[in-house]
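For this view, one protein chain was removed and the others were kept in their places.
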Amino acid sequence: MVKRILIAGSVAALVAANAGEVAAQGFKPTRPIEFLVHTGPGGGNDLLARAISNIVEKEKLLPVRMQVTNKTGGGGITAMSYLSEKKGETHTIALFANTWVNGPLMSKEAKVTLKDLTPIVRLVTEPGVIVVKADSPYKSLKDFIDDAKKQPGQLKQSGGSIGSRDNIVRQLLMKNTGTQWAYISFPGGGERRAALLGGHVQIMVMDPQEAGEHLRNGSLRILAQIAEKRMASLPDVPTVPEAGFNIPNYLVIRGVVGPPDMPAEAVKFWEAFFAKVAKTAAWKKYLQDNLFEDGFQTTAELVKFVDVFTEQARTVLKDAGVKIYR
Amino acid sequence: MNRGEVVSGVVLAALGGYIVSEAAHWEYLGPDGPGPGFFPLWYGAAMIVLSAVLVVQNFLAKATVAGRPVNWREVGRVLIVWAGFAVSVALLKVLGFILSFGLFVLFMVAGMYRRPLRVAISVAVGCAAGFYLVFPFALDVRLPIGVLGF
Partner (left out) sequence: MEIFSGLLQGFAVALTPVNIMWCFIGCFLGTIVGILPGLGPPATIAMLLPLTFQMNPTSAVIMLAGIYYGAKYGGSTTSILLNVPGESASVVTCLDGYQMARNGRGGAALGIAAIASFIAGTFGVIMLMLVAPPLAKFALAFSSPEYFALMCMGLAMVVLLAGKSMVKALLAMLVGLWIAGMGTDLFTAESRFTFGQAELLDGIDFVVVAIGVFALGEVLGNMETREGVAMLPVPKGLRNLLPNVEELKACRFAFLNGSVVGFIIGILPGAGSTVASFISYGIEKAVSKHPEKFGTGVPEGVAAPEGANNAETGGAMVPMLTLGIPGSGTTAILLAAFILWGLKPGPLMIQDNPELFWGLVASMYIGNVILLILNIPLIPLFAQILKLSQYVLYPIIFGISVVGVYSVSDSLFDLSLLTFFGLLGYCMRKLDYPQAPLILGLVLGDAMERALRQSLMMSQGDLSILVSRPLSAGMLVLTALVLAVPMFRKANAWRMKAID
(Lines give C-alpha, C1' and ligand atoms only; values in the text may rest on other atoms or scores of the structure.)
Protein backbone atom coordinates (compact mmCIF):
# COMPACT_ATOMS: atom_id res chain seq x y z
CA MET A 1 0.00 0.00 0.00
CA VAL A 2 2.74 2.35 1.00
CA LYS A 3 4.53 1.40 -2.19
CA ARG A 4 1.45 2.19 -4.21
CA ILE A 5 1.09 5.58 -2.67
CA LEU A 6 4.71 6.26 -3.31
CA ILE A 7 4.38 5.27 -6.93
CA ALA A 8 1.22 7.29 -7.36
CA GLY A 9 2.88 10.18 -5.66
CA SER A 10 5.95 10.07 -7.82
CA VAL A 11 3.84 9.70 -10.96
CA ALA A 12 1.81 12.71 -9.92
CA ALA A 13 4.99 14.62 -9.23
CA LEU A 14 6.39 13.63 -12.59
CA VAL A 15 3.20 14.64 -14.33
CA ALA A 16 3.21 17.93 -12.49
CA ALA A 17 6.85 18.53 -13.36
CA ASN A 18 6.21 17.69 -16.96
CA ALA A 19 3.19 19.93 -17.05
CA GLY A 20 5.33 22.75 -15.80
CA GLU A 21 7.81 22.17 -18.53
CA VAL A 22 5.11 21.91 -21.15
CA ALA A 23 3.72 25.27 -20.09
CA ALA A 24 7.16 26.80 -20.41
CA GLN A 25 7.71 25.14 -23.75
CA GLY A 26 4.18 25.76 -24.94
CA PHE A 27 5.55 27.87 -27.74
CA LYS A 28 8.60 27.35 -29.87
CA PRO A 29 9.29 29.31 -33.04
CA THR A 30 9.22 27.10 -36.09
CA ARG A 31 9.52 29.65 -38.90
CA PRO A 32 11.86 32.63 -39.40
CA ILE A 33 10.93 35.49 -37.12
CA GLU A 34 9.85 38.75 -38.71
CA PHE A 35 11.48 41.49 -36.65
CA LEU A 36 9.72 44.70 -37.57
CA VAL A 37 11.23 48.19 -37.28
CA HIS A 38 9.67 51.51 -38.20
CA THR A 39 12.81 53.25 -39.44
CA GLY A 40 14.69 52.78 -42.68
CA PRO A 41 18.14 51.20 -42.78
CA GLY A 42 20.45 53.19 -40.55
CA GLY A 43 17.74 54.56 -38.26
CA GLY A 44 17.96 54.06 -34.49
CA ASN A 45 15.62 51.09 -34.20
CA ASP A 46 16.92 49.50 -37.37
CA LEU A 47 20.46 49.44 -36.00
CA LEU A 48 19.26 48.11 -32.65
CA ALA A 49 17.25 45.35 -34.34
CA ARG A 50 20.20 44.33 -36.48
CA ALA A 51 22.47 44.32 -33.44
CA ILE A 52 20.01 42.07 -31.58
CA SER A 53 19.58 39.66 -34.47
CA ASN A 54 23.35 39.54 -34.74
CA ILE A 55 23.78 38.66 -31.07
CA VAL A 56 21.05 36.04 -31.34
CA GLU A 57 22.74 34.48 -34.32
CA LYS A 58 26.20 34.47 -32.77
CA GLU A 59 25.06 33.05 -29.46
CA LYS A 60 22.61 30.65 -31.14
CA LEU A 61 19.72 31.71 -28.93
CA LEU A 62 16.99 30.82 -31.43
CA PRO A 63 16.47 27.76 -33.62
CA VAL A 64 15.25 30.01 -36.46
CA ARG A 65 16.49 33.18 -38.19
CA MET A 66 15.49 36.67 -37.14
CA GLN A 67 14.74 38.70 -40.24
CA VAL A 68 14.72 42.49 -39.81
CA THR A 69 11.89 44.08 -41.84
CA ASN A 70 11.61 47.82 -42.37
CA LYS A 71 8.09 49.25 -42.48
CA THR A 72 8.74 52.96 -42.61
CA GLY A 73 6.24 55.77 -42.63
CA GLY A 74 4.32 58.11 -40.41
CA GLY A 75 6.88 57.94 -37.60
CA GLY A 76 5.95 54.37 -36.70
CA ILE A 77 2.27 54.54 -37.56
CA THR A 78 2.67 52.40 -40.68
CA ALA A 79 4.56 49.73 -38.77
CA MET A 80 1.99 49.80 -35.97
CA SER A 81 -0.96 49.30 -38.27
CA TYR A 82 0.92 46.52 -40.08
CA LEU A 83 1.51 44.79 -36.75
CA SER A 84 -2.10 45.26 -35.67
CA GLU A 85 -3.25 43.35 -38.75
CA LYS A 86 -1.29 40.30 -37.59
CA LYS A 87 -3.70 39.47 -34.75
CA GLY A 88 -2.66 36.40 -32.73
CA GLU A 89 0.52 35.90 -34.78
CA THR A 90 3.46 34.52 -32.79
CA HIS A 91 6.31 34.86 -35.28
CA THR A 92 6.11 38.62 -35.82
CA ILE A 93 7.51 40.98 -33.22
CA ALA A 94 8.57 44.59 -33.43
CA LEU A 95 10.86 47.08 -31.77
CA PHE A 96 9.06 50.13 -30.44
CA ALA A 97 10.40 53.54 -29.49
CA ASN A 98 8.96 56.75 -28.05
CA THR A 99 7.27 57.66 -31.29
CA TRP A 100 5.02 54.58 -30.91
CA VAL A 101 3.63 56.29 -27.85
CA ASN A 102 3.67 59.95 -28.97
CA GLY A 103 2.87 59.51 -32.66
CA PRO A 104 -0.68 58.18 -32.22
CA LEU A 105 -1.45 60.94 -29.72
CA MET A 106 -0.77 63.59 -32.32
CA SER A 107 -2.14 62.00 -35.46
CA LYS A 108 -5.76 61.70 -36.38
CA GLU A 109 -4.93 59.08 -39.02
CA ALA A 110 -3.48 56.65 -36.48
CA LYS A 111 -5.83 53.83 -35.57
CA VAL A 112 -3.59 51.83 -33.23
CA THR A 113 -1.81 52.70 -29.99
CA LEU A 114 0.87 50.77 -28.17
CA LYS A 115 -1.81 49.59 -25.72
CA ASP A 116 -3.73 47.88 -28.54
CA LEU A 117 -0.67 45.77 -29.28
CA THR A 118 1.04 43.35 -26.92
CA PRO A 119 3.96 44.97 -25.09
CA ILE A 120 6.58 42.32 -24.25
CA VAL A 121 9.69 43.85 -22.69
CA ARG A 122 11.52 47.14 -22.43
CA LEU A 123 15.18 46.80 -23.36
CA VAL A 124 16.93 50.14 -23.40
CA THR A 125 16.66 53.61 -21.98
CA GLU A 126 18.80 56.28 -23.54
CA PRO A 127 20.08 59.18 -21.51
CA GLY A 128 20.61 62.51 -23.20
CA VAL A 129 22.84 65.52 -22.71
CA ILE A 130 22.10 69.23 -23.03
CA VAL A 131 24.96 70.83 -24.93
CA VAL A 132 26.17 74.24 -26.08
CA LYS A 133 29.13 75.23 -28.24
CA ALA A 134 32.41 75.40 -26.36
CA ASP A 135 32.74 79.16 -27.01
CA SER A 136 29.23 79.84 -25.70
CA PRO A 137 28.91 82.15 -22.68
CA TYR A 138 26.74 79.60 -20.85
CA LYS A 139 28.70 77.61 -18.31
CA SER A 140 25.71 75.97 -16.67
CA LEU A 141 22.10 75.26 -17.47
CA LYS A 142 21.22 78.09 -15.08
CA ASP A 143 23.23 80.58 -17.17
CA PHE A 144 21.21 79.63 -20.21
CA ILE A 145 17.86 79.84 -18.42
CA ASP A 146 18.79 83.22 -16.92
CA ASP A 147 19.68 84.58 -20.32
CA ALA A 148 16.45 83.16 -21.77
CA LYS A 149 14.57 85.05 -19.05
CA LYS A 150 16.30 88.29 -20.02
CA GLN A 151 15.38 87.95 -23.70
CA PRO A 152 12.30 85.77 -23.99
CA GLY A 153 11.87 84.05 -27.35
CA GLN A 154 15.27 85.16 -28.65
CA LEU A 155 17.35 82.08 -27.90
CA LYS A 156 17.04 79.00 -30.07
CA GLN A 157 17.27 75.27 -29.69
CA SER A 158 17.66 72.85 -32.60
CA GLY A 159 15.96 69.50 -32.47
CA GLY A 160 13.81 66.92 -34.18
CA SER A 161 10.06 66.78 -34.61
CA ILE A 162 7.71 68.30 -32.10
CA GLY A 163 7.02 64.99 -30.37
CA SER A 164 10.67 64.18 -29.77
CA ARG A 165 12.42 64.21 -26.41
CA ASP A 166 14.28 67.40 -27.41
CA ASN A 167 11.04 69.34 -27.42
CA ILE A 168 9.50 67.61 -24.41
CA VAL A 169 12.51 68.45 -22.26
CA ARG A 170 12.34 72.03 -23.51
CA GLN A 171 8.65 72.27 -22.67
CA LEU A 172 9.25 70.86 -19.20
CA LEU A 173 12.08 73.31 -18.59
CA MET A 174 10.15 76.30 -19.92
CA LYS A 175 7.14 75.46 -17.76
CA ASN A 176 9.32 74.92 -14.70
CA THR A 177 11.11 78.23 -15.09
CA GLY A 178 8.53 80.39 -16.82
CA THR A 179 10.88 81.14 -19.71
CA GLN A 180 10.51 81.01 -23.47
CA TRP A 181 12.91 80.10 -26.23
CA ALA A 182 12.38 79.02 -29.81
CA TYR A 183 12.52 75.47 -31.07
CA ILE A 184 13.66 74.86 -34.62
CA SER A 185 12.94 71.43 -36.07
CA PHE A 186 15.37 69.76 -38.45
CA PRO A 187 14.53 66.39 -40.00
CA GLY A 188 18.05 64.93 -39.91
CA GLY A 189 20.41 64.56 -36.98
CA GLY A 190 23.21 65.92 -39.15
CA GLU A 191 21.48 69.23 -39.87
CA ARG A 192 20.54 69.60 -36.21
CA ARG A 193 24.14 69.27 -35.13
CA ALA A 194 25.41 71.47 -37.95
CA ALA A 195 23.04 74.23 -36.80
CA LEU A 196 24.54 74.11 -33.32
CA LEU A 197 28.16 73.85 -34.42
CA GLY A 198 27.67 76.64 -36.94
CA GLY A 199 26.34 78.90 -34.19
CA HIS A 200 22.89 79.28 -35.73
CA VAL A 201 21.21 78.00 -32.56
CA GLN A 202 22.46 78.13 -28.98
CA ILE A 203 21.47 74.85 -27.41
CA MET A 204 20.58 71.28 -28.27
CA VAL A 205 19.75 67.93 -26.72
CA MET A 206 22.06 65.19 -28.01
CA ASP A 207 22.77 61.52 -27.53
CA PRO A 208 25.80 61.16 -25.30
CA GLN A 209 27.49 59.05 -27.94
CA GLU A 210 27.34 61.74 -30.62
CA ALA A 211 28.36 64.45 -28.16
CA GLY A 212 31.31 62.46 -26.85
CA GLU A 213 33.72 63.08 -29.68
CA HIS A 214 32.95 66.79 -29.88
CA LEU A 215 33.59 66.95 -26.18
CA ARG A 216 36.98 65.35 -26.58
CA ASN A 217 37.76 67.75 -29.40
CA GLY A 218 36.70 70.68 -27.27
CA SER A 219 34.04 71.98 -29.66
CA LEU A 220 31.07 71.38 -27.35
CA ARG A 221 30.27 71.72 -23.67
CA ILE A 222 27.73 69.69 -21.74
CA LEU A 223 25.53 71.67 -19.38
CA ALA A 224 23.52 68.86 -17.90
CA GLN A 225 22.59 65.27 -18.46
CA ILE A 226 19.07 63.95 -18.83
CA ALA A 227 19.27 60.77 -16.80
CA GLU A 228 17.98 59.23 -13.59
CA LYS A 229 21.49 59.28 -12.11
CA ARG A 230 24.82 60.41 -13.53
CA MET A 231 26.20 58.24 -16.31
CA ALA A 232 29.42 56.40 -15.59
CA SER A 233 31.04 58.15 -18.55
CA LEU A 234 30.07 61.63 -17.30
CA PRO A 235 30.68 61.60 -13.55
CA ASP A 236 31.17 65.38 -13.28
CA VAL A 237 28.11 66.61 -15.16
CA PRO A 238 24.98 67.26 -13.11
CA THR A 239 21.64 65.76 -14.03
CA VAL A 240 18.93 68.31 -14.78
CA PRO A 241 17.44 68.17 -11.27
CA GLU A 242 20.95 68.43 -9.81
CA ALA A 243 21.48 71.53 -11.92
CA GLY A 244 18.59 73.07 -10.05
CA PHE A 245 15.60 72.36 -12.28
CA ASN A 246 13.28 69.84 -10.80
CA ILE A 247 11.57 68.40 -13.83
CA PRO A 248 10.54 64.78 -14.27
CA ASN A 249 13.04 62.67 -16.15
CA TYR A 250 11.67 62.03 -19.63
CA LEU A 251 13.08 58.79 -21.00
CA VAL A 252 13.90 57.64 -24.50
CA ILE A 253 12.92 53.99 -24.48
CA ARG A 254 13.17 51.06 -26.83
CA GLY A 255 11.58 47.68 -26.35
CA VAL A 256 9.76 44.79 -27.95
CA VAL A 257 6.07 44.53 -28.78
CA GLY A 258 3.95 41.81 -30.38
CA PRO A 259 0.72 41.90 -32.39
CA PRO A 260 -2.67 42.16 -30.67
CA ASP A 261 -3.99 39.01 -28.95
CA MET A 262 -0.63 37.29 -28.96
CA PRO A 263 -1.15 33.98 -27.09
CA ALA A 264 0.05 34.12 -23.50
CA GLU A 265 2.58 31.34 -23.90
CA ALA A 266 4.19 33.14 -26.82
CA VAL A 267 4.42 36.34 -24.79
CA LYS A 268 6.04 34.32 -22.01
CA PHE A 269 8.47 32.77 -24.45
CA TRP A 270 9.56 36.12 -25.88
CA GLU A 271 9.81 37.69 -22.45
CA ALA A 272 12.15 34.92 -21.30
CA PHE A 273 14.01 35.04 -24.59
CA PHE A 274 14.78 38.76 -24.40
CA ALA A 275 15.69 38.44 -20.74
CA LYS A 276 18.29 35.95 -21.92
CA VAL A 277 19.51 38.30 -24.67
CA ALA A 278 19.83 41.14 -22.16
CA LYS A 279 22.15 38.99 -20.05
CA THR A 280 24.68 38.24 -22.78
CA ALA A 281 28.10 39.86 -22.73
CA ALA A 282 27.66 40.97 -26.33
CA TRP A 283 24.51 42.91 -25.38
CA LYS A 284 26.25 44.59 -22.47
CA LYS A 285 29.08 45.62 -24.76
CA TYR A 286 26.60 47.00 -27.28
CA LEU A 287 24.96 49.14 -24.59
CA GLN A 288 28.33 50.39 -23.45
CA ASP A 289 29.58 51.26 -26.94
CA ASN A 290 26.46 53.31 -27.60
CA LEU A 291 26.24 54.74 -24.06
CA PHE A 292 22.73 53.32 -23.62
CA GLU A 293 21.44 52.18 -20.26
CA ASP A 294 20.06 48.75 -19.55
CA GLY A 295 16.38 49.53 -19.21
CA PHE A 296 15.07 46.00 -18.97
CA GLN A 297 11.50 45.66 -17.77
CA THR A 298 9.35 42.54 -17.71
CA THR A 299 5.99 42.41 -19.46
CA ALA A 300 4.05 43.24 -16.32
CA GLU A 301 6.28 46.21 -15.49
CA LEU A 302 6.20 47.46 -19.06
CA VAL A 303 2.40 47.39 -19.29
CA LYS A 304 2.17 49.63 -16.23
CA PHE A 305 4.99 51.84 -17.46
CA VAL A 306 3.34 52.46 -20.83
CA ASP A 307 0.30 53.97 -19.12
CA VAL A 308 2.35 56.35 -17.02
CA PHE A 309 4.60 57.21 -19.92
CA THR A 310 1.71 57.94 -22.28
CA GLU A 311 0.07 60.18 -19.71
CA GLN A 312 3.30 62.12 -19.23
CA ALA A 313 3.70 62.72 -22.95
CA ARG A 314 0.05 63.66 -23.33
CA THR A 315 0.25 66.29 -20.59
CA VAL A 316 3.46 67.84 -21.85
CA LEU A 317 2.37 67.96 -25.48
CA LYS A 318 -1.02 69.40 -24.56
CA ASP A 319 0.71 72.11 -22.54
CA ALA A 320 2.89 72.81 -25.54
CA GLY A 321 -0.19 73.55 -27.60
CA VAL A 322 0.04 70.46 -29.80
CA LYS A 323 -3.27 69.06 -31.02
CA ILE A 324 -3.90 65.78 -29.16
CA TYR A 325 -6.33 63.37 -30.77
CA ARG A 326 -6.60 60.62 -28.16
CA MET B 1 -8.25 77.84 -78.67
CA ASN B 2 -6.71 74.66 -77.34
CA ARG B 3 -9.40 72.66 -75.57
CA GLY B 4 -6.84 70.54 -73.68
CA GLU B 5 -5.27 73.65 -72.20
CA VAL B 6 -8.57 75.10 -71.14
CA VAL B 7 -9.75 71.88 -69.51
CA SER B 8 -6.45 71.27 -67.73
CA GLY B 9 -6.39 74.92 -66.68
CA VAL B 10 -9.82 74.57 -65.11
CA VAL B 11 -8.79 71.33 -63.35
CA LEU B 12 -5.64 72.96 -61.99
CA ALA B 13 -7.58 76.00 -60.86
CA ALA B 14 -9.90 73.67 -58.98
CA LEU B 15 -6.89 71.94 -57.41
CA GLY B 16 -5.52 75.34 -56.42
CA GLY B 17 -8.87 76.19 -54.89
CA TYR B 18 -8.83 72.94 -52.94
CA ILE B 19 -5.29 73.62 -51.70
CA VAL B 20 -6.18 77.12 -50.58
CA SER B 21 -9.36 75.97 -48.83
CA GLU B 22 -7.44 73.24 -46.97
CA ALA B 23 -4.61 75.62 -46.11
CA ALA B 24 -7.09 78.05 -44.64
CA HIS B 25 -7.75 75.53 -41.84
CA TRP B 26 -4.13 75.50 -40.80
CA GLU B 27 -2.24 78.10 -38.88
CA TYR B 28 -0.77 80.74 -41.19
CA LEU B 29 1.51 82.50 -38.74
CA GLY B 30 2.11 80.99 -35.32
CA PRO B 31 4.00 82.27 -32.28
CA ASP B 32 7.14 80.46 -33.46
CA GLY B 33 6.96 81.61 -37.07
CA PRO B 34 5.05 80.58 -40.20
CA GLY B 35 2.67 77.70 -39.64
CA PRO B 36 1.71 74.72 -41.77
CA GLY B 37 -0.73 76.82 -43.76
CA PHE B 38 1.81 79.41 -44.87
CA PHE B 39 3.42 77.71 -47.83
CA PRO B 40 0.36 75.89 -49.24
CA LEU B 41 -1.63 79.11 -49.23
CA TRP B 42 0.95 80.77 -51.44
CA TYR B 43 1.45 78.01 -53.95
CA GLY B 44 -2.27 77.28 -54.01
CA ALA B 45 -2.95 80.91 -54.83
CA ALA B 46 -0.20 80.92 -57.46
CA MET B 47 -1.78 77.87 -59.01
CA ILE B 48 -5.16 79.61 -59.32
CA VAL B 49 -3.60 82.72 -60.85
CA LEU B 50 -1.44 80.82 -63.36
CA SER B 51 -4.21 78.50 -64.48
CA ALA B 52 -6.43 81.55 -64.96
CA VAL B 53 -3.68 83.06 -67.13
CA LEU B 54 -3.55 79.85 -69.15
CA VAL B 55 -7.30 79.81 -69.74
CA VAL B 56 -7.51 83.50 -70.57
CA GLN B 57 -4.56 83.25 -72.95
CA ASN B 58 -6.49 80.60 -74.83
CA PHE B 59 -9.61 82.68 -75.11
CA LEU B 60 -7.65 85.70 -76.32
CA ALA B 61 -5.59 83.73 -78.83
CA LYS B 62 -6.65 83.73 -82.45
CA ALA B 63 -8.46 80.62 -83.64
CA THR B 64 -5.43 79.76 -85.74
CA VAL B 65 -3.47 78.34 -82.80
CA ALA B 66 -5.93 75.52 -82.18
CA GLY B 67 -4.31 72.48 -80.60
CA ARG B 68 -3.78 69.22 -82.37
CA PRO B 69 -7.03 67.31 -82.68
CA VAL B 70 -7.18 64.44 -80.23
CA ASN B 71 -7.29 61.00 -81.75
CA TRP B 72 -9.66 59.30 -79.33
CA ARG B 73 -8.89 55.86 -80.74
CA GLU B 74 -5.26 56.25 -79.70
CA VAL B 75 -6.20 57.55 -76.29
CA GLY B 76 -8.62 54.65 -75.87
CA ARG B 77 -5.85 52.19 -76.62
CA VAL B 78 -3.61 53.77 -73.99
CA LEU B 79 -6.43 53.70 -71.46
CA ILE B 80 -6.94 49.98 -72.08
CA VAL B 81 -3.25 49.31 -71.49
CA TRP B 82 -3.37 51.44 -68.36
CA ALA B 83 -6.46 49.64 -67.10
CA GLY B 84 -4.73 46.32 -67.73
CA PHE B 85 -1.78 47.50 -65.69
CA ALA B 86 -4.04 48.78 -62.92
CA VAL B 87 -5.80 45.41 -62.78
CA SER B 88 -2.50 43.57 -62.60
CA VAL B 89 -1.39 45.83 -59.73
CA ALA B 90 -4.68 45.19 -57.95
CA LEU B 91 -4.18 41.44 -58.40
CA LEU B 92 -0.71 41.51 -56.82
CA LYS B 93 -2.16 40.97 -53.38
CA VAL B 94 -3.94 37.80 -54.45
CA LEU B 95 -1.76 36.35 -57.20
CA GLY B 96 1.68 37.63 -56.23
CA PHE B 97 4.06 39.36 -58.60
CA ILE B 98 5.17 36.43 -60.76
CA LEU B 99 1.67 35.31 -61.77
CA SER B 100 0.11 38.71 -62.08
CA PHE B 101 3.04 40.08 -64.08
CA GLY B 102 2.96 37.03 -66.35
CA LEU B 103 -0.73 37.61 -67.02
CA PHE B 104 -0.08 41.29 -67.74
CA VAL B 105 2.63 40.40 -70.26
CA LEU B 106 0.25 37.93 -71.85
CA PHE B 107 -2.41 40.62 -72.09
CA MET B 108 0.06 43.07 -73.63
CA VAL B 109 1.55 40.73 -76.20
CA ALA B 110 -1.59 38.86 -77.21
CA GLY B 111 -4.17 41.59 -76.64
CA MET B 112 -2.44 44.86 -77.46
CA TYR B 113 0.16 43.69 -79.94
CA ARG B 114 -1.93 40.91 -81.50
CA ARG B 115 0.88 38.36 -81.54
CA PRO B 116 -0.04 34.70 -81.83
CA LEU B 117 -0.95 33.11 -78.52
CA ARG B 118 2.05 30.81 -78.76
CA VAL B 119 4.44 33.77 -78.90
CA ALA B 120 2.53 35.57 -76.17
CA ILE B 121 2.66 32.63 -73.80
CA SER B 122 6.35 32.07 -74.31
CA VAL B 123 7.14 35.78 -73.81
CA ALA B 124 4.98 35.86 -70.68
CA VAL B 125 6.56 32.76 -69.20
CA GLY B 126 10.03 33.99 -70.17
CA CYS B 127 9.51 37.41 -68.62
CA ALA B 128 8.03 36.05 -65.41
CA ALA B 129 10.79 33.48 -65.07
CA GLY B 130 13.47 36.04 -65.88
CA PHE B 131 12.17 38.46 -63.26
CA TYR B 132 12.02 35.65 -60.75
CA LEU B 133 15.58 34.59 -61.47
CA VAL B 134 17.02 38.10 -61.37
CA PHE B 135 15.20 39.64 -58.42
CA PRO B 136 14.14 37.27 -55.65
CA PHE B 137 16.48 34.48 -56.63
CA ALA B 138 19.80 36.11 -57.54
CA LEU B 139 19.50 39.47 -55.79
CA ASP B 140 17.26 38.69 -52.83
CA VAL B 141 14.90 41.55 -53.69
CA ARG B 142 11.47 41.00 -52.21
CA LEU B 143 8.49 40.95 -54.55
CA PRO B 144 4.79 40.97 -53.65
CA ILE B 145 3.69 37.47 -52.67
CA GLY B 146 0.17 36.18 -53.28
CA VAL B 147 -2.05 33.79 -51.38
CA LEU B 148 -0.41 30.87 -53.15
CA GLY B 149 2.86 31.61 -51.39
CA PHE B 150 4.93 32.97 -54.30
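To keep things simple, chains are lettered A and B as they appear, and every chain counts its residues starting from 1.
As a working rule, a residue touches a chain if its C-beta (ideal position, glycine included) is under 8 Å from a C-beta of that chain, and two chains touch if they have at least 3 such contacts.
Since this is a predicted model, take the numbers as computed values, not measurements.
S.K.: Of the residues listed, A:109, A:146 or A:301, which one is in contact with the missing chain?
M.R.: In the full complex, the listed residue that touches the missing chain is A:109.
S.K.: Using the touch definition up top, pick the residue from A:75, A:127, A:259 or A:295 that touches the left-out chain.
M.R.: A:75
S.K.: For the chain left off this view, which of B:24, B:78 or B:133 is in contact with it?
M.R.: Looking across B:24, B:78 or B:133, the contact with the absent chain belongs to B:78.
S.K.: In the full complex, which bits of subunit A touch the chain not displayed? Write them out.
M.R.: So the residues of subunit A touching the missing chain come out as 40-42, 46-47, 50-51, 53-54, 57, 69-75, 77-78, 81, 106-111, 153-154, 156, 161-163, 182, 184-191, 193-195, 197-201, 209-210, 212-214, 216-217, 219, 289-290, 322-323.
S.K.: Taking the full complex into account, what residues of subunit B touch the chain not shown?
M.R.: These residues of subunit B touch the chain that is not shown: 4-5, 8, 12, 15-16, 19, 22, 26-27, 29-30, 32-36, 38-40, 43-44, 46-47, 50-51, 53-54, 57, 70-71, 74-75, 77-78, 81-82, 85-86, 89-90, 92-93, 97, 101, 104-105, 108-109, 112-115, 123, 127, 131, 135, 139-144.
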